[in-house]
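Of the protein chains in this complex, one is absent; all others appear in place.
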Amino acid sequence: MALGVSKKEKIDGLADSAGVSLAASAWKRLRRSPVFITGAVIIGIFIVISLLSPWLAPHSPSEPMLIDQVVKARNEIPPAQPGHPLGGDLQGRDFFSRLLVGSQQTLIVGVGATLIGLTGGLILGTLAGAIGGWVDSAVMRLVDVMLSLPSLLLAFSIAAMFARPSQFTVILAVAIVQIPVFARLLRGSMLAQRHSDHVLAATALGVKKGAIVFRHMLPNSLSPVIVQSTLVLATAIIEAAALSFLGLGNPDDRLPEWGQMLGDVQNVFDTHPHLAAWPAVCIIIVALGFTLMGETLREALDPKNRR
Amino acid sequence: MSETLVSVQDMKVHFPIKRGVFFDKTVGYVYAVDGVDLEIKRGETYGLVGESGCGKSTLGRAMLRLNEPTAGKMVFDGQDFSALKGEDLRKMRRRIQMVFQDPLSSLDPRQSVESILIEGLRAHGMDKSKEETNKRLRELLSAVGLPHTSLRKYPHEFSGGQRQRIGIARALALEPDLIVADEPVSALDVSVQAQVVNLMEELQQQFGLTYLVIAHDLAVVKHISDRVGVMYLGGLVEEAASEDLYEEPLHPYTRALLSAIPVPDPVVEDRRERILLAGDLPSPANPPTGCRFHTRCPWKQASRCDTERPVLRELKPGHKVACHYAEQIRSGEIQPHEVKPILIEEGDGLTPDVPLVGPASVTEALNP
Amino acid sequence: MLRYTIRRLIQLVGVVLVLSLLLFSWMRLLPGGPVSALLGDRSTPEKAAELTKQLGLDQPIFIQYFKFLGRAATGDFGVSTGVQPGDSALDIFLQRFPATIELSFFAIIIAIAVGVPLGYLAAKRRGGWFDNFSVIGSLIGVAVPVFFLAYVLKDAASVGLGLPSQGRQGDINATRVTGFFTLDGILTGEFDATLDALEHLILPSIALATIPFAVIFRITRAAVLDVLDEDFVRTAESKGLTASVIRRRHVLRNAMLPVVTTIGLQTGALLSGAVLTEKVFSIPGVGQALAIGFERRDYPVLLLLIIMATIVYVVVNLLVDLSYALIDPRIRTR
Amino acid sequence: LSGCAQSQRDSGGGGQQGGTLTFGAAGAPKLFDPFYATDGETFRVARQMYEGLVGFKPGTAEVEPALADKYEPSADGKTWTFTLKENVKFHDGTAFNAEAVCFNFERWYNQKGAGQSDAVSQYWLDNFGGFKGTPDKPSLYKSCTAKDAKTAVIELNEVTSQFPSVLGFTSFSISSPEALKKYDADNVQAAGDAFTFPAYANEHPTGTGPFKFGKYDKANNTVELVRNDDYHGSKAKLDKIVFKIIPDETARKQALKAGDIDGYDLPNAADWAGLKSDGFNVAIRPAFNVFYVGINQKNNPKLADLKVRQALMYAINREQLVKSQLPEGAKVATQFMPDTVNGYNKSITEVKYDLDKAKSLLAEAGASDLTLKFYWPSEVTRPYMPSPKDLFGAISGDLQKAGIKIDVVTKPWNGGYLTDVDQGIPDLFLLGWTGDNGTAHNWVGTFFGRTDNRFNTGVSAWGNSLKDDLAKANSEPDEAKRTALYEEINKKIMDQYLPAIPISHSPPALVLKSDIKGVVPSPLTDEKFGPASKG
Partner (left out) sequence: MALLEVRDLTVVFQRKGEEPFRAVDGVSFDVEPGQTVGLVGESGCGKSVTSLAIMGLLPKRGAKITGTVSYDGTDLLKLSDKEMRDRRGRDLGMVFQDPLSSLNPVVPIGLQVTEVLERHRGLARKEAMIEAKDLLDKVGIPDPNRRLKEYPHQLSGGMRQRALIAIALACRPKLLIADEPTTALDVTIQAQILSLMKELVQDLGTALVMITHDLGVVAGLCDEVNVLYGGKVVEKAMRHPLFAEPRHPYTHGLLASIPRLDAARHDKLTPIKGSVADNIPWTSACAFAPRCPNALDICRTETPAEEDQLGRLLRCHNPVVPGTPAAEEVSV
């Protein structure tokens, strides 16, 4: 809850003497959780497919090999046929191959955005949390400004402000939105760490400040950040799709990304719904996979749920 | 070598309360520690007791410079510890170590026992060779009664008592002169408390340590300490040898405290006369004027107690008390009377500012 | 309380200034912009240079910014170059704001009306199939891109249920009083117009409600779970109170605190979602203007609308925080 | 095509009286004063309320008399005498006469300050040059004299093939002098990053056309025009036209299907078949545009080699492109103008797709490992370029097959694309043109009439001679000779210069409910709703 109603510490040493670490007990519970397993399996399959997609894809995703079957004037696109199980897209490219290759680009966008957001957030959060004082105030005011804009709107705005849209600008737009989220999360737990007994103990031992930050505070603040990353992966993919839908996505579609494939066909949604449905379903499944994993991870790592 | 190892002089720690429309202004202070003098002799155990929130931990931390004191100084082994800076301070820290209340939270959950113990050695260049260090670790473990196999284990794999032993070993590793133990046993089960108390006593004899033991449990403090200081609302109200204090408490607060502690003996309990204090501990942000205790004191006298803050003075050899009327109370000249409890406002203490706006994205909103 | 409010309002001004400076300078640094919008494909370098000078776009950015601030103070936020070319950005905002409010309002109402009871039930039946089912359902709700859902709803529901697949375009058969489609009909007594407007709002607000619903559901569930574990619920049980008093007074009243905050935060999701939903259902609201503005790089409109969105978002959150203080005595007495 | 238009016009005759036509517009009109207008949405509305001295024959780009019954050039082609229709009244009741005509010309010529801006008086600047008091920018216009009430004489400084057809542009419609004065029509101000227009342009447009301004309901996003019952010609059948602004193309389609609107402009080619089968009337306009792949010779010296440019042309499978990506009725372009323009050269043969030839030409030019920076615009559709992304996909696919490496660059149309093209940054780019009138000058003259154009034709020696040839043709007063000159130029452009590769002419369409009669699709998108009827 937002307003910590601090419960008086229980005066007993037994609650934690079960002898199992948070991570280990979390893992024990996760292994049994069908929800987590579902998420993990989805993500596993997704990652394998996306890594292997250049070899799995039967055709080049960018070659308009079925162009002669495209007749825009009659709204005809290549239907499913031997060798092209899902037919072709508006430019006569093999749709199935594009879907497969799309997984890779989607992974790149998701992971790229998350990593950039994470790195930015880590830097800001560590600065704020470890140094404190005016650095903290300055960083947090910046974070406040960023948080004053609804997140997706911020992403839209950032994406619209790039002179030359590309996959990178999409990644960046989605990533920047996540920076304050990570920064705040990290700062919060860094601050908590700063006043924690084991940091005090290290200070009392005479350990140098830098070592305390990097050996104690940072590692112990990471787990919420990692959980958040899993969830951000899902949001990043969905937000990238929203950017494409608004025409702010990567205009170069030789190597497709699911969100882009979905955004590009909005005008033919009613006549060729499968062009939208396939990438949409893929996005939903993968986003769900990441969310299931993230949510179960979060729940498992929540000390409240430890018993 | 002088007899006094530590001398705390007029130590004050005031935490600012910040408020403001745009820029934070300090609108008041929490007077957590407000003018404490004390001396700890080499090799003795000094016990510090008092109710929750009276500033014991803050005093302990200020002495270690884990909190910066607002005023006053601490002289350690003839050196002004409060004036040290940077590397000098860090080096000096080796000689003063701390043991914490919650054994689990004071150990980094991600470090093995080995690295917990080595960390301090490394910080002070004491891990010269691998063998020597290994030997030292083994010594430490046997000193605190842990099996050697513990080195590779992590804190969560131990029981509460064992963890506290690790914490003690960590402090011992640097061969300190003074160990400040902040409620070392209050998080432990009663049956385990004694193990740690005994251990601390043994180690003191073995290594000639000096202890400052902070606790709210007077029985424990009395048991372990040579001298006991009683704190009330940021100040020391009485200081005496532990037996002396129990035999003849001079300060009204100490009297009340002693009479309030239940003794596991029905015979004693049935006979005891309690001095029940009215009301609660006032807020350290708004301490009463004059004698801090006058709002609850059954011996309170008109005017002087409200206006003049009594200083700690030696009434008997080695027995100090901060009460204007200690002699009269001792002699029975002043008799206790009833006290009307005074309302204590809770709350208006420290409120972290509510952030400008909340979570940013769906996922964050999903993680309250 | 008052001090807190003032403090937040001052912070808001700061945020708006910083944000507008950032947006303004960034926009000015971009290629294209007003000049290329005005000249279109008939532009030549000389024409562009001349126009740039004419419009004062060659001056240093901070001078341009201060001029902009000066004009903004008089209500002139520039003229649209893409959304409704030639219209003043402020007019565009004012015209379109009611539609967005209306849509968001219905969406959040749906989200609350469904999310809170469902969240409570799921928490009560923690671990049961109903709980698992609704949790996964809410996660799917988060995973589905809003605009895709909007399309599906639009296609499926409008065909299957005969619901209108478009938002109201403005040709409501009622006299416009407030600009709110549903309200105008009621005010003028033209109730069929209100009904009609409501009918047109069903699909868009359902689409827009999914994410707030998922969030509200999950927060409610988590909060109720937390509260059910609280000692005071056990105290209430130990008093022998009836189940309904415990639910209302002890569980829900406490569980609503985080939910209220969340509702405030959902304004953000609503504003973002409105961009997508209004585009799909072509509802002439602020969201649609933003969508078109992004597409056509209508910087003056974008600048104003983004700032307005920020203000709305921050103000709603401020209101929520204040109302939070009203229901949570722990804050009220601060 | 013309047959199709013909049948429409016929059926238009017997329509019913009354009713409201609701037309889905993609955007809001910027203003209602046609002189300051620059965009199609504005023109569409203005066109219904205004008339010029001349107009275009419905369904064609041919000039016909409008407010002027007759017009005569002098022998040197510089003095034009217009005989005006009589008994014509402006919407405010004032009389239309030669004074009014000259008042309008003088108003245009006398623009001041912001009124002289390219972004404001664009059509004047493009077609008449400068204003009074702009010596560095000479004007084509010299003077206007009202000889008598029905005779206006206009003197020009030079001869141009464009005159008088430019007067058919909606921009040069005649406004009521009274209204212009009363509503401060010339008071244009540059404000911040845009212009503000006076009351005349915003609320009081006053012309002579079959419809009068009703209201612009910004809250409901509709523009309403009402019938002008005092119209001098055959009166409009409709009571009202409502332009309803629906920015989203799919939304317009659905609005049409739902019966909320009676028609809209530029339906997506992919929807044509579907709309037709749903019983709508997809009125296909004659293709009056050209889509080309622009080549910039400046940056890559290889591109200054004709062989390379020809190789590019051979490499692009234009036939396939037209068939797969462009709407019904689209044609491969053999030159930079459609066949309806005077000066179109029938003898130019279509270059067929030939990959081997392309490769060998590249090899000959020593350009086998050519890498080109190829731009395509995002966030835009144009009548000649319905889906830039798909077109680009097909073209770049073809070029890659010929071994050319492509460096893809995309920028938003209005967010850097045009700027970059103007500044000559790309090597190849997609662009096109929709004609304003039927003169050849409006086409090739616009493209290549200068040497610092988007193709940087000045880089090659022929750039200058092409420019001179074009100037000469434009100032040839004799129509037949002029046509011959243009035909020759077109031939040279295709065979010897090839500054860019013309790809296609694609017809834009207009979709209407089947009960809407009398709207004739125009190559110039000059559809008048005056004769239209509903039901």
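As written, the chains take the letters A, B, C and D, and residue 1 is the first residue of each chain.
Just so we're on the same page, contacts are C-beta pairs under 8 Å (C-beta built on N, C-alpha and C of every residue); 3 or more make two chains touch, one makes a residue touch a chain.
The shown structure was predicted, so the numbers you read here are calculated from the model rather than taken from an experiment.
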Checklist outcome for this item: Considering the complete complex, of B:T58, B:T133 or B:Q162, the missing chain is touched by B:Q162
Checklist outcome for this item: Per the whole complex, from B:G78, B:G208 or B:P341 the residue touching the absent chain is B:P341
Checklist entry - Looking at B:S52, B:S129, B:T149 or B:S303, which makes contact with the chain not pictured? => result B:S52
Checklist entry - Which one touches the absent chain: B:K222, B:H294 or B:H319? => result B:K222
Item to check | Chain not shown, touching residues in chain C | outcome: 230-232, 234-243, 245, 249-250, 253-254, 257, 327-330, 333
Checklist entry - Residues on chain B that touch the omitted chain in the whole complex? => result 51-52, 145-146, 159-162, 189-195, 197-198, 216, 218-220, 222-224, 242-243, 246, 256-270, 272, 274, 276-278, 280-281, 340-347
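Operating definition for what follows: only the chains that are shown with their structure count from here on.
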Checklist outcome for this item: Touching two or more other chains in chain B are residues 356-360, 362, 366, 368
Checklist entry - chain D: which residues touch two or more other chains? => result 250, 379, 411-412, 415-416
Checklist outcome for this item: Touching chain A in the complex, chain D uses residues 249-250, 268-274, 320, 323-330, 376, 378-379, 386-387, 389-390, 393-394, 397, 408-412, 415-416
Item to check | chain C residues touching chain D - in the complex, by the definition given at the top | outcome: 30-45, 47-48, 50-51, 54-57, 67-68, 71, 76, 78-87, 91, 95, 164-166, 169-172, 176, 179, 279, 281-282, 284, 288, 292, 295-297, 299-300
Checklist entry - Any idea which chain C residues touch chain A in the complex? => result 11-12, 15, 18-19, 23, 26-27, 30-32, 132, 136, 139-140, 142-148, 151, 155, 223, 226, 257-258, 261, 267-269, 271-273, 275-276, 279, 290-291, 293-295, 297, 302, 306, 309-310, 313-314, 328, 330-331
